[in-house]
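Missing here is one protein chain; the remaining ones are kept as they sit in the complex.
Coming up: chain A.
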Amino acid sequence: MAYGERGGPTWFFKSGRILLVGTRERSSQTFCLLSSNGGTFFFLSLNTHFLSPNLLSLPSITLKIVLFDPICLFQALPNSYFLFDFRLTTHRSLDLMTSPLLDVEGGGQGNESLMNSASTMESVFQMNPGLTERNYLGLSDCSSVDSSAVSGISEVKRNNLNLKATELRLGLPGSQSPGRDSDIDLASSTCLDEKLLFPLLPSKDGICSGPQKIVVSGNKRGFSDTVDEGNWMFGSSMVNSDASKSLVQGKFTSNASVNGKISSGTQPAMIKDATSKMVPQEQAHATYGASLNKVNASNPAAKTQVVGWPPVRSFRKNIIATNSKNNDEVDGKPGPSALFVKVSMDGAPYLRKVDLRSYTTYQQLSSALEKMFSCFTIGQCGSQGASGRGSLSESKLRDLLHGSEYVLTFEDKDGDWMLVGDVPWNMFIGSCKRLKIMKGSDAIGLAPRAMEKSKNRS
């Protein structure tokens, strides 16, 4: 690992390498972006506290940039699928996502993978050191969102779009993607959103695979309530499918050049950055249709979502899970069926259990945990309490995900505590022994360890 540390914001990139960014101030949270660039990966990590309200006033923030070879991570990924993990970010860094994130044109080999234009790097720079303070709830103007991608769209729409599509959230990846619940209405826009945030299979299924999973999980009993009405932050404007359509269209056209770049070079599956609104509209609709059909046909995967059915004790399920895991190594049978781990939370008087195999992404896990432990965060933050459902869910989400007070950590097989979200999902469920929602301050120093670990696996 090489560290580059400077007094101001800084960035460091070489094509074909993992890019990791963290702040000097408590490297307790990371924000990871794994992206594919014809076999190479980028890995971006940001510190939560960097984005937390308390730190907004800090005159300058030092970024640590770590660069290391991604091959080890890549090798550990089964089926070589791509994973986008957005975690622990806020609206503050909107620019990061609205405008192209990384420009690898200079690197020669990478331009296709970066679905965005060259302004990315600049915007990273621009947001520092004079970080303009943004409304934390995303209700204020977004004047500082100066992404060229949305220039052609009306102010209101632009706000919505930017916030929705590009918001970097505190918490696990996409933990409260607005509108996830109401995805049927949201149609294309949601699908697009989801696609950005979820693991994607590179080739055949490509873009469709992500959204399908999500929609199915939305059907799951008890889980569907997890994600609150969806658009708590943005009002309902985005739910209007016409609006989203036009947004897509607008973006599409305004980014014609970028689009050209994409279509010229790469597989469609690579188009999956947060800004990939530029995906042709038809494709979006196709995706949506496919996922809807899946739901209606009661896809067998939906069966796996019934909690407590079939009535087999979780103890036994775990045994069988580990048994079949062992078998996998021998005869390559399909994976195990359940994996229960305990979740504790600092300050909460009880533990809970979750079946990691009933989730397919960090997002789903995060939403579920958010629901389970919401009562404590509400209590602790002294918010308005149960004064109606809307406000309840709002505060719930805000507290757990944006308060940046808590971070989700896990104990791996070796007994080490690490931050959730640093490694690909499959690797995570393969090694997670238990989960803990920690006070952010207690989790200092966990992240780098996780990184090293992944590296050591090479």
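The definition used in the following text is that contacts are C-beta pairs under 8 Å (C-beta built on N, C-alpha and C of every residue); 3 or more make two chains touch, one makes a residue touch a chain; residues count from 1.
In this text, contacts and distances are computed from a predicted model.
Per the UniProt record, the absent chain's protein name among "Proteasome subunit beta", "serine C-palmitoyltransferase", "F-box domain-containing protein" or "General transcription factor IIH subunit 1" is "F-box domain-containing protein". Residues of chain A that touch the chain left out of the display are 221-222, 225-226, 300, 303-304, 306-317, 319-320, 323-324, 326-327, 337-338, 340, 342, 349-353, 355, 371-372, 374-375, 386, 389, 392-393, 396.
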